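Here's the structure, in structure tokens; my notes come after.
Showing chain A:
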Amino acid sequence: MTLAFDLILCLMIIGTAASALLMRNALAAIVFFIVFGNLLGLAWLAMDAVNVAMAEIAIGAGVTGVLLILARQRLMALGDDLVCDEMPGWLRAGALVACAGFAALVGAAVLSVAPSDDLGGPIAALMPSLGIENPVTGVLLAFRAYDTLLETFVLLGALVAVWSLAPGTAWPHPPATLALTEREGHGVAAAFGRLLLPLALVMAAYLVWTGSDLPGGAFQAGTVLAGGLIIAVIGGAVLWPRGDNRLLRVALVLGPAVFLTIGLAGIALGRFLFYPPGFEKALIVAIEYSLALSIGVTLALQLAGPPVTPDHKG
Partner candidate 1 sequence: MSPLDLLVAAPLAFMIAALLSGPWGRWWLLAAIPVMAGLTVWLLLLPEGSGHVVGGWTLPLGVQLRADGVAQLMVAATAVCAAIVGLYALHEFAPGADRSETAHGFAFWPLFYLLWGGANAGFLTTDLFNLYIALEMVSLAAVAMAAMGSLRAALRYFVIALVGSLAYLLGVALLFSNYATVDLTLLAEMARPDLATKTALAVMTAGLLIKAAVFPLHGWLPPAHAAAPAPASALLSAIVVKVGFVILLRLWFEAFPAIIAPAGLELLGWLGALAVLYGSVQAIRQDTLKALVAYSTVAQIGYLLLAFPLVATAAGTGGAWAGMTIHATAHMLAKAAMFLAAGLMLKAVNGHHLKDLHGLARAMPLTVAAFGLAAVSLMGLPPSAGFLAKFLLLEAAVEQGAVFAAAVLLVGGLLAAVYLFKPLAWAFAGSDTPVVVAKAPLRTAAPLALALLAVSLGFAGQAMVDITAGSPWAGPPATEAEDVQ
Partner candidate 2 sequence: MNEFLPLLLVFLPFVPALISFALPERMAVWRDVINISFALAKLALVGFLLLSVEDGVTTEWRYEFLQGHDFILRTDAFALLFITLSAFLWLIATVYAIAYFGRGPHLARFFGFFNLCVLAATGVAMSGTTITFFLFYELLTLATWPLVVHKGDEKSLRAGRIYLIYTLAGSAAFLAGIVWLKSLVGTIEFTAPPDLSGIPRLELTLIFILCIGGLGVKAALIPFHGWLPEAMAAPAPVSALLHAVAVVKAGAFGIVRMIYDVYGIDTVSELGLGTPLAVLAGATILYGSFRAVMQTDIKKRLAYSTVSQVSYIILGASLIGPFAIIGALVHLVHQGIMKITLFMCAGALDNRMGIKSVADLDGAGRAMPVTMAAFSIGALGMIGVPPTAGFISKWHLGLGGLQSDAPWVIAVLAGSSLLNALYFLPLLYRAWLLPPSAKLASVRELDGAWNRMLILPAAITALATLAAGAFATFPFSPLSWAKLIAESGYLK
């Protein structure tokens, strides 16, 4: 890519970020945030980080954006118009100066470090032994599988945390249904949802499979799955399950459980999270598939929010 492209992209990123932060209208701000996320994805693409680009667009822009939109919609329904109290000018000026100073400090620190691909070499050297091609997947599921394992538990824990917020009378009822604001769109969404869900499944499966060699992987696949689920729910093709649904619980813990079990099984062969030679790819792919399923369900339910009491649906 050319310098001009990079420069324009960066300016646009900064511009959309500023708009997302400074717009008074919350919806506009969130829309700008989603645009911002997509531009970031472009930036990652420009940096040859396709894996990150996919994650950023799917999760950073997509899931986070939907989350914010849903939250805004529900807050509006509660009568919260998301208007921020205006801060006194001198305070804002002070904050501006402080933040500019801080950004300058960070910028100077950044400038003092020369960009370099330090670990690419050592990682590439180790990749053949794993039998997979995508080095990012290698880092995520082999060298730093421990990080990834803990991270899946953060995700799972976040869902439990969301659930724990349920009002006393709401548990274990399902979360509030997601409805489109306009009635007319409903039929379309329903048909779309019915169509999209199997498509999303196929797409997710494909992403996991390619993830071992090409960019992609469990998180991206999980996000696609979550997206399919959400649209299916909006269309009414599927209903949110109850929180104490057995099958749901199994789906949620499947990925982390498989990951943990394979990790513990490694102890028998030497070490926690040790993959026996020759089985690396098979185990990694098994982990990724189960993770993708669990991540999809977890993300979808996180978007749905805490359970609500049946008689008042937000």
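Keep this in mind: a residue touches a chain if its C-beta (ideal position, glycine included) is under 8 Å from a C-beta of that chain, and two chains touch if they have at least 3 such contacts; residues count from 1.
The candidates were selected such that all candidates are chains of the complex that A comes from, given by their letters.
Treat the numbers as computed from the prediction; the structure is a model and nothing was measured.
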Candidate touching chain A in this complex, from 1 or 2: 1
Candidate 1 contact footprint on chain A (complex, rising order): 105-106, 108-110, 112-113, 115-116, 118-119, 122-123, 126, 139, 142-147, 149-151, 153-154, 156-158, 160-161, 163-168, 170-172, 243-244, 246, 249-250, 252-253, 256-257, 260, 263-264, 266-267, 270-275, 307
